[in-house]
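After the C-alpha coordinates below, expect a handful of questions from me.
Here the complex is missing a single protein chain, while all its other protein chains stay put.
On to chain A.
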Amino acid sequence: MSTITWITARGLFGRRRFLLLLPLPLVLLGLAVLCRSLGVDPGEWGPPVLVGLGLAVVLPVVALIIGTGVLGAEIDDGTVVHILTKPLPRWQIVLPKLAVAAGVTAVTVAVPLYVAGVLADSVRLGLALAASATLGALAYSALFLALSLVTRRPVLLGLVYVLIWEGLLGNFVSGTKVLSIQQYVIALADRLAPTGLLETTVSVPVASVMTALVSIGFTVLAIDRLRSFSVAGETS
(Lines give C-alpha, C1' and ligand atoms only; values in the text may rest on other atoms or scores of the structure.)
Protein backbone atom coordinates (compact mmCIF):
# COMPACT_ATOMS: atom_id res chain seq x y z
CA MET A 1 0.00 0.00 0.00
CA SER A 2 1.41 3.37 -0.91
CA THR A 3 2.20 5.89 1.80
CA ILE A 4 -0.41 8.29 0.45
CA THR A 5 -3.08 5.58 0.56
CA TRP A 6 -2.06 4.72 4.11
CA ILE A 7 -2.17 8.32 5.35
CA THR A 8 -5.45 8.97 3.54
CA ALA A 9 -7.11 5.87 4.97
CA ARG A 10 -5.88 6.63 8.48
CA GLY A 11 -7.01 10.23 8.15
CA LEU A 12 -10.43 9.13 6.93
CA PHE A 13 -11.08 6.49 9.57
CA GLY A 14 -9.42 8.51 12.29
CA ARG A 15 -11.85 11.38 11.95
CA ARG A 16 -15.20 11.50 13.63
CA ARG A 17 -16.71 12.59 10.36
CA PHE A 18 -16.44 8.97 9.32
CA LEU A 19 -19.27 8.05 11.69
CA LEU A 20 -21.58 10.16 9.51
CA LEU A 21 -21.32 7.42 6.91
CA LEU A 22 -23.02 4.76 8.95
CA PRO A 23 -26.66 5.88 9.42
CA LEU A 24 -27.62 6.22 5.73
CA PRO A 25 -26.68 2.70 4.60
CA LEU A 26 -28.29 1.34 7.77
CA VAL A 27 -31.56 3.14 7.02
CA LEU A 28 -31.50 1.73 3.50
CA LEU A 29 -30.88 -1.75 4.82
CA GLY A 30 -33.48 -1.41 7.56
CA LEU A 31 -36.20 -0.19 5.21
CA ALA A 32 -35.56 -3.02 2.75
CA VAL A 33 -35.66 -5.62 5.50
CA LEU A 34 -38.78 -4.05 7.01
CA CYS A 35 -40.70 -3.96 3.70
CA ARG A 36 -39.73 -7.49 2.87
CA SER A 37 -40.70 -8.85 6.28
CA LEU A 38 -44.05 -7.04 6.18
CA GLY A 39 -44.70 -8.62 2.79
CA VAL A 40 -45.07 -5.35 0.88
CA ASP A 41 -45.12 -5.78 -2.91
CA PRO A 42 -41.57 -5.09 -4.25
CA GLY A 43 -43.15 -3.13 -7.11
CA GLU A 44 -44.33 -0.65 -4.50
CA TRP A 45 -41.31 -0.33 -2.22
CA GLY A 46 -38.57 -1.15 -4.75
CA PRO A 47 -38.40 2.13 -6.68
CA PRO A 48 -38.58 4.50 -3.67
CA VAL A 49 -36.13 2.51 -1.54
CA LEU A 50 -33.65 1.34 -4.19
CA VAL A 51 -33.69 4.44 -6.38
CA GLY A 52 -35.25 7.18 -4.26
CA LEU A 53 -33.14 6.43 -1.22
CA GLY A 54 -30.28 4.17 -2.31
CA LEU A 55 -29.11 5.62 -5.60
CA ALA A 56 -30.43 9.16 -5.22
CA VAL A 57 -29.40 9.83 -1.63
CA VAL A 58 -27.17 7.23 0.02
CA LEU A 59 -24.69 6.82 -2.83
CA PRO A 60 -24.10 10.50 -3.63
CA VAL A 61 -24.13 11.67 0.00
CA VAL A 62 -21.70 8.99 1.15
CA ALA A 63 -19.51 9.77 -1.87
CA LEU A 64 -19.76 13.47 -0.98
CA ILE A 65 -18.66 12.97 2.61
CA ILE A 66 -15.72 10.78 1.64
CA GLY A 67 -14.79 12.42 -1.65
CA THR A 68 -14.55 15.90 -0.18
CA GLY A 69 -12.79 14.47 2.86
CA VAL A 70 -9.83 12.60 1.41
CA LEU A 71 -8.13 15.76 0.21
CA GLY A 72 -10.46 18.54 1.37
CA ALA A 73 -9.95 17.79 5.05
CA GLU A 74 -6.18 17.99 4.61
CA ILE A 75 -6.52 21.25 2.73
CA ASP A 76 -8.73 22.64 5.50
CA ASP A 77 -6.34 21.81 8.30
CA GLY A 78 -3.17 22.52 6.32
CA THR A 79 -1.63 19.05 6.54
CA VAL A 80 -1.76 18.81 2.76
CA VAL A 81 1.47 20.81 2.70
CA HIS A 82 3.35 17.80 4.05
CA ILE A 83 2.31 15.71 1.09
CA LEU A 84 2.80 18.48 -1.43
CA THR A 85 6.38 19.27 -0.39
CA LYS A 86 7.48 15.95 -1.81
CA PRO A 87 8.96 15.40 -5.26
CA LEU A 88 5.92 13.42 -6.38
CA PRO A 89 4.15 13.95 -9.67
CA ARG A 90 0.72 15.17 -8.61
CA TRP A 91 -1.11 12.23 -10.16
CA GLN A 92 0.64 10.03 -7.61
CA ILE A 93 -1.17 11.99 -4.93
CA VAL A 94 -4.58 12.27 -6.62
CA LEU A 95 -4.94 8.67 -7.81
CA PRO A 96 -4.35 6.95 -4.44
CA LYS A 97 -6.71 9.39 -2.80
CA LEU A 98 -9.33 8.79 -5.46
CA ALA A 99 -8.87 5.04 -5.03
CA VAL A 100 -9.45 5.30 -1.29
CA ALA A 101 -12.50 7.53 -1.75
CA ALA A 102 -14.08 5.38 -4.46
CA GLY A 103 -13.21 2.14 -2.69
CA VAL A 104 -14.60 3.14 0.71
CA THR A 105 -17.72 4.64 -0.92
CA ALA A 106 -18.27 1.53 -3.01
CA VAL A 107 -18.01 -0.81 -0.04
CA THR A 108 -20.21 1.37 2.16
CA VAL A 109 -22.95 1.67 -0.46
CA ALA A 110 -22.72 -1.49 -2.56
CA VAL A 111 -23.24 -3.90 0.33
CA PRO A 112 -26.59 -2.51 1.53
CA LEU A 113 -27.69 -2.01 -2.09
CA TYR A 114 -26.85 -5.61 -2.85
CA VAL A 115 -28.89 -6.84 0.10
CA ALA A 116 -31.79 -4.53 -0.77
CA GLY A 117 -31.66 -5.68 -4.41
CA VAL A 118 -31.78 -9.31 -3.38
CA LEU A 119 -34.70 -8.65 -1.06
CA ALA A 120 -36.59 -6.70 -3.73
CA ASP A 121 -36.10 -9.04 -6.65
CA SER A 122 -33.14 -11.33 -7.17
CA VAL A 123 -29.45 -11.87 -6.61
CA ARG A 124 -28.96 -10.62 -10.15
CA LEU A 125 -30.55 -7.26 -9.31
CA GLY A 126 -28.48 -7.11 -6.16
CA LEU A 127 -25.26 -7.67 -8.09
CA ALA A 128 -26.32 -5.23 -10.80
CA LEU A 129 -27.01 -2.53 -8.21
CA ALA A 130 -23.73 -3.20 -6.44
CA ALA A 131 -21.72 -3.12 -9.67
CA SER A 132 -23.31 0.02 -11.05
CA ALA A 133 -23.08 1.71 -7.65
CA THR A 134 -19.34 0.96 -7.66
CA LEU A 135 -18.98 2.70 -11.02
CA GLY A 136 -21.12 5.53 -9.69
CA ALA A 137 -18.89 5.73 -6.62
CA LEU A 138 -15.90 6.26 -8.88
CA ALA A 139 -17.59 9.00 -10.91
CA TYR A 140 -18.96 10.80 -7.83
CA SER A 141 -15.63 10.52 -6.01
CA ALA A 142 -13.75 12.01 -8.96
CA LEU A 143 -16.28 14.85 -9.10
CA PHE A 144 -16.17 15.63 -5.38
CA LEU A 145 -12.41 15.26 -5.12
CA ALA A 146 -12.02 17.78 -7.92
CA LEU A 147 -14.57 20.05 -6.23
CA SER A 148 -12.47 20.09 -3.07
CA LEU A 149 -9.63 21.56 -5.14
CA VAL A 150 -11.72 23.97 -7.16
CA THR A 151 -13.71 25.61 -4.40
CA ARG A 152 -13.37 26.24 -0.71
CA ARG A 153 -16.95 25.07 -0.16
CA PRO A 154 -16.90 21.64 -1.80
CA VAL A 155 -19.55 20.13 0.49
CA LEU A 156 -22.00 22.92 -0.19
CA LEU A 157 -21.44 22.82 -3.93
CA GLY A 158 -21.64 19.03 -3.92
CA LEU A 159 -24.95 19.14 -2.05
CA VAL A 160 -26.30 21.64 -4.55
CA TYR A 161 -25.36 19.27 -7.37
CA VAL A 162 -26.86 16.22 -5.67
CA LEU A 163 -30.02 17.78 -4.26
CA ILE A 164 -30.84 20.53 -6.73
CA TRP A 165 -29.43 19.35 -10.04
CA GLU A 166 -29.92 15.61 -9.76
CA GLY A 167 -32.78 15.52 -7.26
CA LEU A 168 -34.96 18.47 -8.15
CA LEU A 169 -34.23 19.58 -11.71
CA GLY A 170 -34.03 15.96 -12.89
CA ASN A 171 -37.73 15.64 -12.16
CA PHE A 172 -38.80 18.68 -14.13
CA VAL A 173 -36.23 19.32 -16.82
CA SER A 174 -35.53 16.01 -18.50
CA GLY A 175 -32.45 17.38 -20.29
CA THR A 176 -30.56 17.65 -17.00
CA LYS A 177 -30.64 13.88 -16.73
CA VAL A 178 -27.96 13.62 -19.40
CA LEU A 179 -25.62 15.28 -16.92
CA SER A 180 -26.61 13.25 -13.89
CA ILE A 181 -24.41 10.51 -12.49
CA GLN A 182 -27.44 9.10 -10.71
CA GLN A 183 -29.16 8.49 -14.06
CA TYR A 184 -26.07 6.72 -15.45
CA VAL A 185 -26.02 4.40 -12.44
CA ILE A 186 -29.71 3.58 -12.87
CA ALA A 187 -29.30 2.98 -16.60
CA LEU A 188 -26.32 0.67 -16.06
CA ALA A 189 -28.05 -1.28 -13.28
CA ASP A 190 -31.15 -1.69 -15.41
CA ARG A 191 -29.05 -2.96 -18.31
CA LEU A 192 -27.31 -5.54 -16.08
CA ALA A 193 -30.56 -6.75 -14.52
CA PRO A 194 -33.64 -5.68 -16.44
CA THR A 195 -36.59 -5.46 -14.04
CA GLY A 196 -39.57 -3.19 -13.89
CA LEU A 197 -38.19 -1.51 -10.80
CA LEU A 198 -35.63 0.85 -12.37
CA GLU A 199 -36.62 3.56 -14.80
CA THR A 200 -34.43 5.91 -16.74
CA THR A 201 -34.39 8.00 -19.87
CA VAL A 202 -30.65 7.84 -20.45
CA SER A 203 -29.47 5.21 -22.91
CA VAL A 204 -26.85 2.67 -21.88
CA PRO A 205 -24.14 3.88 -24.33
CA VAL A 206 -24.60 7.46 -23.15
CA ALA A 207 -24.47 6.32 -19.54
CA SER A 208 -21.27 4.30 -20.08
CA VAL A 209 -19.48 7.01 -22.02
CA MET A 210 -20.56 9.77 -19.64
CA THR A 211 -19.53 7.78 -16.55
CA ALA A 212 -16.07 7.28 -18.05
CA LEU A 213 -15.87 10.92 -19.14
CA VAL A 214 -16.88 12.24 -15.72
CA SER A 215 -14.46 9.93 -13.92
CA ILE A 216 -11.50 10.70 -16.14
CA GLY A 217 -12.28 14.35 -16.75
CA PHE A 218 -12.59 15.31 -13.11
CA THR A 219 -9.54 13.25 -12.18
CA VAL A 220 -7.47 15.12 -14.76
CA LEU A 221 -8.91 18.41 -13.50
CA ALA A 222 -8.00 17.48 -9.92
CA ILE A 223 -4.43 16.61 -10.90
CA ASP A 224 -4.03 19.87 -12.75
CA ARG A 225 -5.48 21.91 -9.91
CA LEU A 226 -3.23 20.21 -7.41
CA ARG A 227 -0.24 21.11 -9.55
CA SER A 228 -1.16 24.77 -9.12
CA PHE A 229 -2.16 24.40 -5.51
CA SER A 230 -1.72 27.70 -3.69
CA VAL A 231 -1.45 28.11 0.02
CA ALA A 232 -3.33 31.20 1.06
CA GLY A 233 -1.09 33.70 2.82
CA GLU A 234 -2.05 35.71 5.86
CA THR A 235 -2.91 38.64 3.63
CA SER A 236 -5.63 36.95 1.64
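In this text, contacts are C-beta pairs under 8 Å (C-beta built on N, C-alpha and C of every residue); 3 or more make two chains touch, one makes a residue touch a chain; residues count from 1.
Note that contacts and distances are computed from a predicted model.
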> Name the absent chain by its UniProt protein name; which of "Aldehyde dehydrogenase family protein", "ABC transporter", "Pyruvate ferredoxin oxidoreductase alpha subunit" or "Proteasome subunit beta" is it?
Replying inline: "ABC transporter"
> Of the listed residues A:Leu20, A:Leu84, A:Leu163 or A:Val204, which contacts the missing chain in the full complex?
Replying inline: A:Leu84
> Footprint of the hidden chain on chain A, which residues?
Replying inline: 3-4, 6-7, 10-11, 14, 77-79, 81-90, 227-231, 233-236
